[in-house]
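Complex shown without one protein chain; remaining protein chains in place.
Coming up: subunit A.
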Amino acid sequence: MTNQLPILLFLTPFVAGVAMPLLTAKRPGWCRPVTLGTVALLLFLALLNLVHVLTYGPMEYALGGWAAPLGIAWLNDSLAAMLILTVAFVAQVTLLYGYQVTSPGLERSMAYYALVLMLLTGLIGIVFAADLFNLFVFLEVAALAAYALAGAAGGKSAVFAFRYLLLGSLGAALYLLGVGHLYVATGTLNMADLAIRIPGLLSSTAVASGLIYIFLGLSIKMALLPLHGWLPDAYRNAPNAVTPLLAATITKISLAAWVRIEHSLILPGIEVGAVPVLVLLEELGVIAALAGGALALVQTDIKRMFAYAGIGHVGLILVGVSLGNATGFAGGMAYLINDAVMQVALFMIAGALLHLHGVRTLDELRAMQTPSPWLTGSLLVVAIGMVGLPPTGGFFGKWNIVLGALEAEHYLAAFSVLASTLLTLGFFIKVFACWFHAAAADAPAPPEMTAPLSTALGLTAIAIVGLGVFSDPIFHLLVGFASGGGG
């Protein structure tokens, strides 16, 4: 039974998502309990899967019993198990939160819940896929659900969701082109087989351009600067209940997909045409981390500011995983998991501000009464996590990226982590200055928060601290994964 966990994890949201229209056509009130129950089951299965992987080691799952070269392989290792647990947690929190903060009509809309479940299906597929083409299909399943969710409010959101769709599909086409190149050169799509054949073929231009196309395609999906153009407007205009989920999952899981490819195909020290590939990737990450942080600092719209912060952190994670040593890799991946949780919290706060107080920009924030203590407390925790102070998980992620950079003697990378930390601190100071600004006496009192909203905020705050408290086992697992154990 436990050997079938990967497919159970995949089928749980898939079956519920497909069955949603049938189940709830006559009873629209069922949408929410069914979705919450499904995701709770998913969370339980993800925990079970993590325990299973930790006990029995990594496992290759052959779909339909067809082994790897002929069939499609899924890889269920410690990294996949942790990422799926993160995704399930993030989805559960967003659904709890969505109860209060939804656009009119969305809370009873069957399509919203069905799309969230399809998004989860796609994400779980991406995380498990050990086959480049399988990865493409799941990338598109997740992306299609994300486009539809981003445009769910109609009007403005549809315009920007359409731009997201155009660029996202361009990314998918580039990725497919790269997969075609690699298939022509190697005759296989399985990542394990590719890892054996690619090192001997690096002088081939087909392999090099294939890897470049794959990276370009996934860069658009993970919003790596300067290919981030679709992200801020799409996130700003998407419904409040959707943005946290998109921000925490789409870019992070696309990045995780690239990390899996990079980790198995691009070994440290590999050069293509005298260009050290990993160093190049690291420099791209440095640029994204610094520019993303700087752009966040100059925004006046709260959601856009948080979106640029996320873009900067994608760069930071790319720096960590491209350092070529286990410390940096583990730091980067630990930070990825942390960042997913922190992005959920950030956009939940931004959405709650917009929904409860009608606040979109910093100026409007300055003019209102100090918000509810739940919001203030959770913003404080997130700020500590994003800036990277102990005991939050953000600190241990950044710390290990810096240690990895020093170990590799890449001082620019170490500098970029510190500089991006300062930029993050800078924009949080801007937010807090407006937050605690004494409002005019006639400003309306803030409305009450409902229990699900404060529960969601509390859960993420606990998770941010919890990831710091348990950073030691997480870090050891990731180091073990990076140094080739896989488990």
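Please note the rule applied: contacts are C-beta pairs under 8 Å (C-beta built on N, C-alpha and C of every residue); 3 or more make two chains touch, one makes a residue touch a chain; residues count from 1.
In this section, contacts and distances are computed from a predicted model.
> Would you kindly match the missing chain to its UniProt protein name, picking from "AAA family ATPase", "sn-glycerol-3-phosphate transport system permease protein UgpA", "Putative, Na(+) H(+) antiporter subunit C" or "ABC transporter ATP-binding protein"?
"Putative, Na(+) H(+) antiporter subunit C"
> Write down which of A:151, A:244 or A:371 is the residue touching the left-out chain.
Residue touching the chain left out of view: A:151.
> Just name the one of A:23, A:63, A:137 or A:195 that touches the chain not displayed here.
Answer from the full complex: A:137 touches the omitted chain.
> Of the listed residues A:180, A:391 or A:458, which contacts the missing chain in the full complex?
Considering the complete complex, A:180 is the one touching the chain left out.
> Using the document's definition of touch, tell me which of A:46, A:172 or A:350 contacts the absent chain.
Of the candidates A:46, A:172 or A:350, A:172 is in touch with the missing chain.
> Which parts of subunit A face the unshown chain closely enough to count as touching?
The missing chain touches subunit A at positions 133, 136-137, 140, 144, 147-148, 151, 154-156, 158-159, 161-162, 165-166, 169-170, 172-173, 176-177, 179-180, 183-184, 189.
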